[in-house]
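What follows is a single structure, and I will ask about it in a moment.
All protein chains but one are shown in place.
Let's turn to chain A:
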């Protein structure tokens, strides 16, 4: 089975049967090529390390939810809640993604070539060596990084309104500085330092590996000129609780 690839075609099959088909194929091969996906939810749900899905078409909501180390590549656009609560692994979208990608994710990485919908990275968190990351190549909808508790978001395009509302952990790297009055209360926007640039560099080099051919050229991966958005203190809401 090592390195074996099989193909399945979903068409408009209902998501229950579609996922049975995909799971059955994953038992027989390491890589499953999914053709003609049309809105089937939960594809790649909890897929473990060593397994890969290559999806052509438009996969449905909650793609790769609870992803557990597997790899998913979408050749097209993705819908809402990509990587919902994922624990590890990698998701690559050769297009745009919808709202709430990376919802509550606590490990792994998501790379989106183009823009994204609203509330991407909402409730993302990190623990010990698990530090999730999302890289968005285009513009982001409003509320990017809402309630962010941990992890890294890199945004190459422009953010929408209400950026990082309720953010209390993690970091957002912005290619485009936002106006001071757009910085949410309790957050700090500042130029990146060398450690930040190293982190941005590692993520953008991966981004280029996935998308440079699509884009016709790699993006600048040096991390120069980025701004860092972070909570002003380690416990921004400490005063809300009794000591």
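To be clear about the criterion, contacts are C-beta pairs under 8 Å (C-beta built on N, C-alpha and C of every residue); 3 or more make two chains touch, one makes a residue touch a chain; residues count from 1.
We take it that contacts and distances are computed from a predicted model.
S.K.: Which choice in "Dehydrogenase", "ABC transporter ATP-binding protein", "Glutamate synthase (NADPH) GltB1 subunit" or "Cytochrome c-type biogenesis protein" gives the name that UniProt lists for the one chain left out?
M.R.: Choosing among "Dehydrogenase", "ABC transporter ATP-binding protein", "Glutamate synthase (NADPH) GltB1 subunit" or "Cytochrome c-type biogenesis protein", the correct UniProt name is "Glutamate synthase (NADPH) GltB1 subunit".
S.K.: Have a look at A:79, A:126 or A:189 and name the one touching the chain we're not showing.
M.R.: Among A:79, A:126 or A:189, only A:79 touches the chain that is not shown.
S.K.: Among A:38, A:75 or A:227, single out the residue that touches the unshown chain.
M.R.: Residue touching the absent chain, from the options given: A:38.
S.K.: Using the touch definition up top, pick the residue from A:60, A:104 or A:231 that touches the left-out chain.
M.R.: Touches the omitted chain: A:60.
S.K.: Looking at the whole complex, which of A:117, A:137 or A:151 touches the chain that is not displayed?
M.R.: Of the listed residues, the one touching the omitted chain is A:117.
S.K.: Which chain A residues touch the hidden chain?
M.R.: Spelled out for chain A, the touching residues are 12, 14-15, 37-39, 41, 57-58, 60-61, 77, 79-80, 96, 98-99, 117-118, 141-143, 160, 181.
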